[in-house]
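Note that one protein chain is taken out, while the other chains of the complex remain in position.
For clarity, chains are labelled A, B, C, D and E in written order, and residue numbers in each chain start from 1.
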Amino acid sequence: MQFDLSLDELAAYRYDGEPEPSDFDAFWSRTLAEAASVPVAASFTPYDALLRTVDVFDVTFAGFGGDPIKGWLILPADRSGPLPTIVEYIGYGGGRGEPLEWLAYASAGYAHFVMDTRGQGSTWRTGDTPDPGASGPAVPGYVTRGILDPDDYYYRRLYVDAYRAVDAAAAHPSVDASRIAVTGRSQGGALSVAVGGLRHDIAAAIPHVPFLSAFRRAVQITDANPYAEIVRWCATHRTKAEQAFATLAYFDGTSFASRATCFGSFSVALMDPICPPSTVYAAHNVWAGFREIAVWPFNDHDGGGPEDQIRTIKVLRELFG
Amino acid sequence: MQFDLSLDELAAYRYDGEPEPSDFDAFWSRTLAEAASVPVAASFTPYDALLRTVDVFDVTFAGFGGDPIKGWLILPADRSGPLPTIVEYIGYGGGRGEPLEWLAYASAGYAHFVMDTRGQGSTWRTGDTPDPGASGPAVPGYVTRGILDPDDYYYRRLYVDAYRAVDAAAAHPSVDASRIAVTGRSQGGALSVAVGGLRHDIAAAIPHVPFLSAFRRAVQITDANPYAEIVRWCATHRTKAEQAFATLAYFDGTSFASRATCFGSFSVALMDPICPPSTVYAAHNVWAGFREIAVWPFNDHDGGGPEDQIRTIKVLRELFG
Amino acid sequence: MQFDLSLDELAAYRYDGEPEPSDFDAFWSRTLAEAASVPVAASFTPYDALLRTVDVFDVTFAGFGGDPIKGWLILPADRSGPLPTIVEYIGYGGGRGEPLEWLAYASAGYAHFVMDTRGQGSTWRTGDTPDPGASGPAVPGYVTRGILDPDDYYYRRLYVDAYRAVDAAAAHPSVDASRIAVTGRSQGGALSVAVGGLRHDIAAAIPHVPFLSAFRRAVQITDANPYAEIVRWCATHRTKAEQAFATLAYFDGTSFASRATCFGSFSVALMDPICPPSTVYAAHNVWAGFREIAVWPFNDHDGGGPEDQIRTIKVLRELFG
Amino acid sequence: MQFDLSLDELAAYRYDGEPEPSDFDAFWSRTLAEAASVPVAASFTPYDALLRTVDVFDVTFAGFGGDPIKGWLILPADRSGPLPTIVEYIGYGGGRGEPLEWLAYASAGYAHFVMDTRGQGSTWRTGDTPDPGASGPAVPGYVTRGILDPDDYYYRRLYVDAYRAVDAAAAHPSVDASRIAVTGRSQGGALSVAVGGLRHDIAAAIPHVPFLSAFRRAVQITDANPYAEIVRWCATHRTKAEQAFATLAYFDGTSFASRATCFGSFSVALMDPICPPSTVYAAHNVWAGFREIAVWPFNDHDGGGPEDQIRTIKVLRELFG
Amino acid sequence: MQFDLSLDELAAYRYDGEPEPSDFDAFWSRTLAEAASVPVAASFTPYDALLRTVDVFDVTFAGFGGDPIKGWLILPADRSGPLPTIVEYIGYGGGRGEPLEWLAYASAGYAHFVMDTRGQGSTWRTGDTPDPGASGPAVPGYVTRGILDPDDYYYRRLYVDAYRAVDAAAAHPSVDASRIAVTGRSQGGALSVAVGGLRHDIAAAIPHVPFLSAFRRAVQITDANPYAEIVRWCATHRTKAEQAFATLAYFDGTSFASRATCFGSFSVALMDPICPPSTVYAAHNVWAGFREIAVWPFNDHDGGGPEDQIRTIKVLRELFG
Partner (left out) sequence: MQFDLSLDELAAYRYDGEPEPSDFDAFWSRTLAEAASVPVAASFTPYDALLRTVDVFDVTFAGFGGDPIKGWLILPADRSGPLPTIVEYIGYGGGRGEPLEWLAYASAGYAHFVMDTRGQGSTWRTGDTPDPGASGPAVPGYVTRGILDPDDYYYRRLYVDAYRAVDAAAAHPSVDASRIAVTGRSQGGALSVAVGGLRHDIAAAIPHVPFLSAFRRAVQITDANPYAEIVRWCATHRTKAEQAFATLAYFDGTSFASRATCFGSFSVALMDPICPPSTVYAAHNVWAGFREIAVWPFNDHDGGGPEDQIRTIKVLRELFG
């Protein structure tokens, strides 16, 4: 069911649910500067994943607060010289899982860096990275952790991890730091948008059905988790809802999109109740670099499925050969 | 539907799903000793809850790791001398809420200490207490936080908070430290069982439909959360399930019950899918002090509802007058 | 999800789904006059609820048709002279339950009269009052009982009970008949609205997320019970639907609201599918006395929860000191 | 899913959940005697149902308390002399509906008397008969109305209606009073069992998937309504559950079955959660007349559907030609 | 809930979701011509359905591709001369079942021909007719079988069966070929619309809550099966969705309706998620013969239930006497 705006309305949609905080840039400059005081210090340990066409490395790097963040680096076994690289972030609740779950991009000839998600990786794919950050009262899930203060908010830590994952990838000799794109689905798409807005040294962000955008609208038009976790939090903490939205404003994809300079290649699904199409268009429509959007009219949060992967490879081919 | 054992089988039920860790007592001695290095340091600030028949105090005390834990102390306004006292713990996801949600026991003439739950208090009743503990990959919720190591497990922190809440209550001049009982529903019942097993200076534990007991059986016979969060965790981290159960064994209500010396007054609901009756009987049947159990044959997790409160007051009357 | 009108639209909303019956006032004059032929004859029997800060009375009074209606009167134990009083009505399916479920208002220093609901009190809180009225073919529930004729309709009996509950309360020497407010949630809110429209001797009506208003719109925009019981009835009795709505028009909160003279302090929840916000605003917007409305943007039918109770006490403080 | 006993266990099953009240026969003798003080006084008004192969009469007769009970009498248009007759009762929530919904038995050559159900007929098929009996606090539905006292219980009134429907049918000149069978599905099956136990002048009872038997077991093994309404009532009125079951014991199909003398032709569905197979066998296995049971292994509460009707016609053919 | 357009909007609604294929008429001319190469060759075998007021015949005729299609012909036993006749088609998943399930129209004095549905008749009423057509990859169900090519599409076969069922009925001597109407519910209504558009020798089409109309809108506004099967197909075959809709355009009720010349008597239910009202009005509003529509405001896909049958008989009475 297409419960959201029509396609014409989506193309014209501008989100105006929340004014951008006046210190948005200052907040992120400060945050990244603090993080930068700890070196990324990526380590790459060869990992026997029982595979022969690819080489796998078990990665650890220092993310937000210097916390050790896990990942996989997967490289075509038959390679020469630094490779164009794709950094991938993961959807809500998942983790880096096993290397054989991540074979498409390396099989297509690219270096593939998969970042684990702190504190998640337990609902549908294993993760190995704790989240040592302080946690205020929260609805089960991650999207309300620390929601009373931007400095404590869970996604401050995770956005910084994602930002630094690009540096971690670039530290490997088989990665060509001048040819890096970021991608991901849902929460992973949101991280792609955030990194696209924060970094000006990447070639592309390829977010699929991205989460974490146009919060105020999202909570009004969908009952589906994870946005509904915010509703639940506000429904319980009735007198603190506005304080929560003031925090969320520092993490809204629309603000990152309007600062992006790289190519933005989005996908959106018109029957997606989890990341409703207007919240995806909200970010896409203000993306400040070149942009495109693939529309899946009959899909829900599965979006383009394997077609999104095929499309991603085609984007990489066009950008990097 | 009575999906669990028959009443006769329940009365005879002994849980044998997990051997008790040989260092169970050592683990808890060490844990409590470490905690004891920080004074409880309870503070009581008068709080205007718009009420006249009771006096309300906003409490803060040092729980596990010295973390500040919130609570309410509610006293009959018309009182003289130290009062018999009931310390109450809260069910999964809830928090201390507002004082006017806790009027029964003070209106019955007792001092009533309500302990907030760290990190919770967002799903159905507000809480004000963060959980600063480190958090490994976890299923949304609290019962799998830190499940890979007993030292990191969420309930290590919460059980210690609950233990020390008794000391915090006892620190108020209107509380008679020699006449304290503990109670709670569901998770709050589990905390009552744990405190009943760890402390030998309380008069009674009055757990209603307690959670966190007979884990191995619980996950086999119910699909309902929160036990199902453990299943989800094990379903994702397929190769680490036994490690998780090894952790849980340090927190199983059956082990605490078998060490209890005070009076144990349980309630159980025979149609309860959330805390299945056999898991409640598993703790009750090994309770080492005097014990009784109120059976609600037609209820699910609501148990005895207001009848449980009435029964609690009657227990207090019998014990304390 | 905010499935109903936007906040701006709600503020301006006027219900026009049904013309008011031309004999609306005549119908209620006749109904109340008939009822008045039997004295209210309230009796107050002291009741041992195991409580010390309050005194509890088991009340019986003659409601519609002289039927005996139960209730509780709860008074602060430490009182002097007649008290300002709040009369409370109960939500759909509930009953008066136990006195310890009703402690907030007496603990705040007011007399609190809780009216039981005839024929209900079995789904979620016990009741003790039969409904001896004749019952035509009805969907399980109460909202279609007798729906083919206003004289036979269930709510004719219940509205009269609610009207007379004020007289019953006023009959107690500790109640100050000149300082009475009425309140309730959902169905209890609807009764507050009706009494607010029928009586001009009360100081305030404080309906929380009230039910039974703007019937024609309600059944079009929600699938949730109890409004859906009306849909089910009309779906079965396909040829009698208009006759049913002709009955409902005598019981619509919008008609009572437009006749009110006392202060009306409403609450509404913007994600409430049970009493959709436009049906609440339909009554609020035509309330003929002074009025205000508390908006809970993220709540469903729980509305303001304890915040609604706090707000109610504040209204009483302002009105009565 | 076959959630109940195995077929072998079902064949041997004896219900022992409740001792039969010692005054069971006295209760029903008194009840029927009281009812008999009002003549049945059936009236038969020709009704234009737009049909040509059958003649339809709109029936009214005096049921319990003399209350007017509606029904249809449907006769083959081409008939001669009094006909063998089937009296049919209706499932929970339904009513007599329209004559064209009841054509099978008259088309097969029999007189067909359909009794409306007091107070029901609104959930899935229209009814036209009120239930003027007093109603204590009840869960929405009918099975808990008046459950605190056998004299007030809803099914006392309905069983008497069903008993007298046979007399009402017999009053029509086209009905051969010596060749009458009773039938019905679910609640209608329960009424067939009750009439089969109370009357010794009928030729057969043909209950399909009958309801209202082996109450204590039913509420333990199913979560489905209407049995679950009893659970809900007991879950709310926690302290009165045994009083409710004491009432139900006067209405249990097993007690009526053991008093039956006519032929009993049952059907049962092994995947029926609404009328679980063991509760049907509980009545069948003690049926004191000749008996048979058709088993539908893969059906739920739809039972044999049209095959049950075909089977019913075959039974009538065998009995009456 | 009335989730679709308002009644005023429905009355004015014109579907513009899909241009009609330019070769629509050519496609159907060719299809019917090919089918006509095999004679209908209806056979009528007397069938003992245990009934006396009607005579039943087991019918077989050659449908699409000469495939044998089953049916029932039911005639009043007491008849003289050829009768006005109603041909009925069946809803999604059902089959012809047993004759005693189809007694209303013959009891009203008409010949009644019930066509079985190829490949269906297993979900809720038995069928006896295979579907030997080739089947491409399809979502479980029938509405996506062969959806990649109009020539392979399941409904090409079924529409031809329905067309020829009229010829089959007319072949019986008790059927008056000049007085035939077609009817059906849901899928049966869709077949009535199609036959109404393809044949100009019938007197009326009486579709109740018809399916298979305004496909593009249907899939956008409802999540309910069977339309949702199309969504599922397109969600999986992401790159072939437009090809599927190109096929569906040959089967859209709106195109058939605009070619109809007979009387069209529709019914629609305003809360019907399965055949949403705007999709029904889409066909009704362009029906080129005289037309009327019965509106059931409170019903979902049950529509008018027995009232639809009564209305159908009244239409037959008016047309045929």
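As a convention for this text, contacts are C-beta pairs under 8 Å (C-beta built on N, C-alpha and C of every residue); 3 or more make two chains touch, one makes a residue touch a chain.
Bear in mind the structure is a predicted one, so any value in this text is a computation, not a measurement.
S.K.: Among the chains included here, which ones are touched by the excluded chain in the whole complex?
M.R.: Counted over the whole complex, the chain not pictured touches A, B, D, E.
S.K.: One chain isn't shown here. Among B:Ser29, B:Ser178 or B:Gln220, which residue touches it?
M.R.: B:Gln220
S.K.: Touch as defined at the start, partner being the missing chain; which of E:Gln120, E:Ser174, E:Ser213 or E:Asn299 qualifies?
M.R.: E:Gln120
S.K.: So which bits of chain D touch the chain we can't see?
M.R.: The list for chain D reads 1-2, 271, 296-300, 302, 304-305, 307.
S.K.: Mind listing the chain B residues that contact the chain we can't see here?
M.R.: 219-223, 231, 234-235, 238-239, 241
S.K.: Against the chain that's been left off, what residues of chain A make contact? List them.
M.R.: Counting only chain A, the missing chain is touched by 50-54, 76-78, 97-98, 100-101, 103-104, 106-109, 306-307, 309-310, 313-314, 317.
Throughout what follows, only the chains that are shown with their structure count from here on.
S.K.: Return the chains common to the contact lists of chain C and chain D.
M.R.: Neighbours common to chain C and chain D are B, E.
S.K.: Any idea how many Å lie between the Cα centroids of chain D and chain E?
M.R.: From the centre of chain D to the centre of chain E is 37 Å.
S.K.: Determine the centre-to-centre distance between chain C and chain E, using the mean Cα coordinates as centres, and give it in whole Å.
M.R.: One centre to the other, that is 50 Å.
S.K.: Can you work out the whole-Å distance between the CA centroids of chain B and chain E?
M.R.: Inter-chain centre distance comes to 62 Å.
S.K.: What parts of chain D, by residue number, touch at least two of the other chains?
M.R.: none
S.K.: Does the chain-touch network form a line, ring, star, complete graph or other?
M.R.: Graph shape, chains as nodes and touching pairs as edges: none of the named types, so other.
S.K.: Among all the chains shown, which pairs meet the touch rule set out at the top?
M.R.: A-B, A-C, A-E, B-C, B-D, C-D, C-E, D-E
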